[in-house]
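The block underneath contains the structure these notes are about, expressed in structure tokens.
Missing here is one protein chain; the remaining ones are kept as they sit in the complex.
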Amino acid sequence: MNNPLIIINPNSSETVTAGIDAAVDPLRGFGVPIKCLTLAAGPKGIESQMQADLTIAPMLELADAQTDAAGFVIACFGDPGLHALRDQTDKPVVGIQEASVMTALTLGQRFGVIAIMPGSIPRHLRSFGAMGVLDRLAGDRALGLGVADLASADKSLAAMIRTGNQLRDIDGANVLIMGCAGMAQYRAQIEGATGLPVVEPCQAAAAMALSHIALGQSHRKTKHAE
Amino acid sequence: MNNPLIIINPNSSETVTAGIDAAVDPLRGFGVPIKCLTLAAGPKGIESQMQADLTIAPMLELADAQTDAAGFVIACFGDPGLHALRDQTDKPVVGIQEASVMTALTLGQRFGVIAIMPGSIPRHLRSFGAMGVLDRLAGDRALGLGVADLASADKSLAAMIRTGNQLRDIDGANVLIMGCAGMAQYRAQIEGATGLPVVEPCQAAAAMALSHIALGQSHRKTKHAE
Amino acid sequence: MNNPLIIINPNSSETVTAGIDAAVDPLRGFGVPIKCLTLAAGPKGIESQMQADLTIAPMLELADAQTDAAGFVIACFGDPGLHALRDQTDKPVVGIQEASVMTALTLGQRFGVIAIMPGSIPRHLRSFGAMGVLDRLAGDRALGLGVADLASADKSLAAMIRTGNQLRDIDGANVLIMGCAGMAQYRAQIEGATGLPVVEPCQAAAAMALSHIALGQSHRKTKHAE
Amino acid sequence: MNNPLIIINPNSSETVTAGIDAAVDPLRGFGVPIKCLTLAAGPKGIESQMQADLTIAPMLELADAQTDAAGFVIACFGDPGLHALRDQTDKPVVGIQEASVMTALTLGQRFGVIAIMPGSIPRHLRSFGAMGVLDRLAGDRALGLGVADLASADKSLAAMIRTGNQLRDIDGANVLIMGCAGMAQYRAQIEGATGLPVVEPCQAAAAMALSHIALGQSHRKTKHAE
Amino acid sequence: MNNPLIIINPNSSETVTAGIDAAVDPLRGFGVPIKCLTLAAGPKGIESQMQADLTIAPMLELADAQTDAAGFVIACFGDPGLHALRDQTDKPVVGIQEASVMTALTLGQRFGVIAIMPGSIPRHLRSFGAMGVLDRLAGDRALGLGVADLASADKSLAAMIRTGNQLRDIDGANVLIMGCAGMAQYRAQIEGATGLPVVEPCQAAAAMALSHIALGQSHRKTKHAE
Partner (left out) sequence: MNNPLIIINPNSSETVTAGIDAAVDPLRGFGVPIKCLTLAAGPKGIESQMQADLTIAPMLELADAQTDAAGFVIACFGDPGLHALRDQTDKPVVGIQEASVMTALTLGQRFGVIAIMPGSIPRHLRSFGAMGVLDRLAGDRALGLGVADLASADKSLAAMIRTGNQLRDIDGANVLIMGCAGMAQYRAQIEGATGLPVVEPCQAAAAMALSHIALGQSHRKTKHAE
């Protein structure tokens, strides 16, 4: 049996991990098992750069323990530890933020990001700047929901659609990115309501990782050349 | 049986089509048949914007005739007719230039392009500008071979490696893109000799198209919303 | 008598061609005849990239038949076949989109574009990205008129003024570009109502082409050097 | 008789003014007289931002005295006082640096600048940044001549060709801009030797100013709207 | 006693100079005297590029007369003569616009500018383009007050807060810059009302100049190397 793709959810929520696991189901026909792990040491949710950075050390350990991994996906929109894990392993490593942006750029001229919390937006902008894709960004808007409302699936979905419509109408987005993991179940409804393609980042990242694995593509080749 | 991914080689060279067909072999385990077509009406090779633009009309016809297509790849580095075909169909349409750049951006901070002919470079730069990725471009260099030398596999490979090393050492590339279709057989050797990851654009595009097909991802969703 | 500047309207509307012909009247004192041609094989109007791309082949033929041309203007905002025609001829070739942007950049710090249809905006953005001028773009807004209202001169003018005012007040435009050919008759009224300079793209392109002709300026000099 | 286009040479060299006057000869068929003035209060040559800035006050006075002017060109590569003069008058005002860049962008994908002195390059880069065109800049290189050698036409021409070839071969320029006024006599020879189109900035600026005059195009329309 | 930092207010308002003098009080513990001078030859206020440019000649003279200066700050948002003064002296020269932007970039991901007059915004954008920082600009908005209301401290403060809130809520600013000199007394109130860090440009510039003086940091080192 083939070595699995390992998807690490760096927060400690098993519910989020289960959502990711379901999201990547359509990719299970690609011939490589997909295994989703929860970072027990992670916070319940990642809302700040500090929380994100503090997941890196245990995430690297968890990844290191997956000796049979064919590749890795880090499943937090913010890609904490993406380059650190690339320093640790030669196997393909994909971040869901990076992969979702690169995927969105093939689906529409300007992408809009549906952020959960307003405090995430400066972090996103730093990442998009590092990726060099700001000329393609239409806008990045937060749902504007309090914690209580976020717990409601109905209110969350309604807010995502409302935010998507604002990104389309005010900011000129042609494609949307869901700015968090674990909400893939809403993708089709947001597409239906906004009329725009929607990229779910865990799906995009898993697809890219599976492609890298199939093609023997990795960020580091020097050692292979030895 | 699943509907196939259609890869259209817009030049009329069956040899190039055969090369593409071999290049995407590692992706045949993704559960969707891959069918490579040659555009009989295309030129023997595409060296100018004029030649590229003139392939669009027959390419659109050829694509339109593939009624069972699950999606399309346009296999010319320059992506002629990419947006025209996206106007014609709701199915996923991927260009090898766009896909190779988006893939390269997940493999290294700055990408270098190995162009066959110097005259292609301004065309590439227009495309990279339209993609908004110039901040990530290390350089775009041509092989500097005459037609006679291009016919020699040995001289071509040597020139690709020499060009790749210049992109790495002078321009600071961390990942290379092969700037044409049909040369996938050299990928491993260039990776070995330069120590850099190398993206073969047909592989990158086919992988992305297969991912879009599996995930129901497309550039246009408005009609689906109806 | 001097060889003429040839302006090709790539849609088949004689009314549009007549409008272009009138628009360039103020430039008839520059000493070079200006001849406006309609592309009979073109669509009635160009609303998609597919339609634009399909004009290229017959446009190249029409241009090739103008053996006495001193230079060419392609009069569709989108510049279909601009670089293809530059591959075909050494004579000056100017696109109305490119020329209008370069002209606008000398008239105000940020330019706004009045688009006819919303679907054109992603095409415009790809072009502005290829031109490398996105830092100067204030905004690109469509009139928001249905086909019936577009047929009304009064409603069209009112919508252009309303859109121009939005570009000025919401997006911060200091200069406006009319994003289509054949509407030069409204230029003065839009300038009056918005208080901003307005660039009519056929005028800008014809002026630039006449300048190139007078100065012996062309995109290709290699052959001249032989 | 028509009102003249006024070209102001902001340095005090009559030789440079005479060179400008000869350079714009091919544009004398455009129906508007062209009058070239020397700024007596200017320095012999402009080599620093301080020298450039100090020409603004007397240049504004000289311009103000040209009551019959149809428009203005400021003929120093650096465009000193360009926006100040635009504050002073509603008539078209064109700077040779701005106009040469906008013209070059229609002739090749990346432009190279032949600077006279290395100290000018940071000034140029500030201007190109303000224009938002750095993505199109291939390079900006100085002649590397001492004052004595600059006095020699042969050595100057040879250095311009050598610099143009470096911009083409090392930096990837597709079009060249001569980074100073008064050297139009070398344009054809540089085009012949480098095989690239060459923009002489006074020619480009005068052509653009004449076009603005013919079309009633200006940077400020608010007053016209009154 | 140490040589002083000289801050030149290039308008002729002693009230503005007094405001600057008070603003830099917290920096008087840095061990270098700070002396604020009014440019008697300057206009009452600087509202256009023409007015700004015309201050350069007398400002250079005033600076030249300060033989004991340890360094200079030019205290007009627009930095008139910044590079000219750097040509004139090897001592540190800081402009309040440049310094406020560089300071703001360490305090928030995107900066918003509170401009006094709408006509200043194109000037600001040219400067930010020359600085290469447009990717970090959230927005630049004018107070929208007439001259009478600007004379009212209450109305000015209210307008600054209202503008700051718009920059935060509509444009996404994370840090604000006060786009003029002499209003430092409002800084704390704007910070309190908007919840954002606010950069007062004279404070930022004086701090940077004092740092340069202490560290022997200057824009020109060539002469020192002789």
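Order as written gives the chain letters A, B, C, D and E; numbering starts at 1 within each chain.
Quick note on the criterion: a contact is a pair of C-beta atoms (placed from the backbone, for glycine too) under 8 Å apart; a residue touches a chain by one contact, two chains touch by 3 or more.
Computed from a prediction, not measured in an experiment: that's the story for all the values here.
Every visible chain touched by the undisplayed chain in the complete complex is listed here: A, B, D, E. The chain that is not drawn here is touched, among residues E:I20, E:A99, E:M160 or E:M183, by E:A99. When the whole complex is considered, the residue among A:Q49, A:Q166 or A:Q189 that touches the unshown chain is A:Q49. Annotation for chain B: contacts to the undisplayed chain at residues 108-110, 135, 172, 174. Residues of chain D in touch with the missing chain: 121-122, 125-126, 129, 134, 140. In the full complex, the hidden chain is touched by chain E at residues 26-27, 29-31, 94, 98-99, 102-103, 105-108, 131-136, 175, 191-200, 203-204, 207-208, 210-212, 214-222, 224-225.
Quick note on the criterion: only the chains that are shown with their structure count from here on.
Least step count on the touch graph, chain C to chain E: 1. Chain B and chain E have centres, each the mean of its CA atoms, that are 50 Å apart. Multi-chain contact residues of chain D (touching two or more other chains) are listed as 108, 131-132, 134-135.
Under the stated contact rule, the graph of chain-to-chain touches falls outside the line, ring, star and complete shapes.
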